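This is the structure I want to talk about, given as structure tokens.
Only one protein chain is missing from this complex, and each of the others stays in its spot.
Presenting chain A:
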């Protein structure tokens, strides 16, 4: 009888295995966040508004509010109500063991020409996130917002909060003033390494404010073109990180590409490896094939999952992108292009699923194994 109960229990656990979800956007309550700003900026905002460029002023989104339409967050001015909704609608519903918030507040911070204001907003957002989200639920982890406009100020912010156990990475927008391999950013990577934090780039704010247009050919028109352009920019960042020698100079650094797609990484690595064979002598510090730096240093999130039209291509492509070590599951909750933890992926082996939905992220972010996992195996 007892063994039957254990088997049933294991079956139950198998149907709802613990998950680490690596891309979550919970709305913040502006008034509660702004309370963390110094008087100077609070008064400016009262008088002039937020003065942050926005993506919504240039491009459409996929749905009203950018969200799944049934995800109407409470609007009572309390962050605690939002967190309660999030717990019920996502953490509990899908058995999310750890949810990585990918930025509290607004990536618009990464678009203003005023680095001091950006730094103040990052400090406020990070402190608000610690107090109102991370400290309220042990499942919730977050990312450190930084003023990427000024890498020295950014490093100060990483040094200020980087040892908080609930903050698991540093995050910036994909929209940038320079490709992220540029030595301009080295103070940020030095700080990441000091605090053992991955450096994450999340698609957003391409061509907005001080950031360069979303393609090298200039601005695009429609939202769907804009989404396609994001991948190009992430590709540019990836090649920049590798060939500028960031991973040679910072051998401990991990780079996380969030929401920019995943399967393209395979042919892009093959192209880099092929060119490197001929051009290695021009960047001789890159002493190993580029794909090797990707395998060791780069992680990428799954959502929005691009599935091949023929399911037979799925497994080979997953192998090609090192999915068992480098791919991280992400739902992008509550956004309209959410990937359901239960329904988005085609069938995979239990081992592969466990790597993508848990172990890869646990290793990257230093998170514990799911409780009781050993017993169910």
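Heads up, the rule we're going with is that a residue touches a chain if its C-beta (ideal position, glycine included) is under 8 Å from a C-beta of that chain, and two chains touch if they have at least 3 such contacts; residues count from 1.
One rule holds for everything that comes next: contacts and distances are computed from a predicted model.
Candidate names were "ABC transporter permease", "ATP-binding cassette domain-containing protein", "Rieske (2Fe-2S) protein" or "Ferredoxin", and the UniProt protein name of the unshown chain is "Rieske (2Fe-2S) protein". For the options A:41, A:184, A:314 or A:336, the residue in contact with the chain missing from this view is A:336.
If you put the hidden chain back, the residue from A:69, A:287, A:349 or A:369 that touches it is A:69.
Within chain A, the residues in touch with the undisplayed chain are 62-63, 68-70, 336-340, 342-344.
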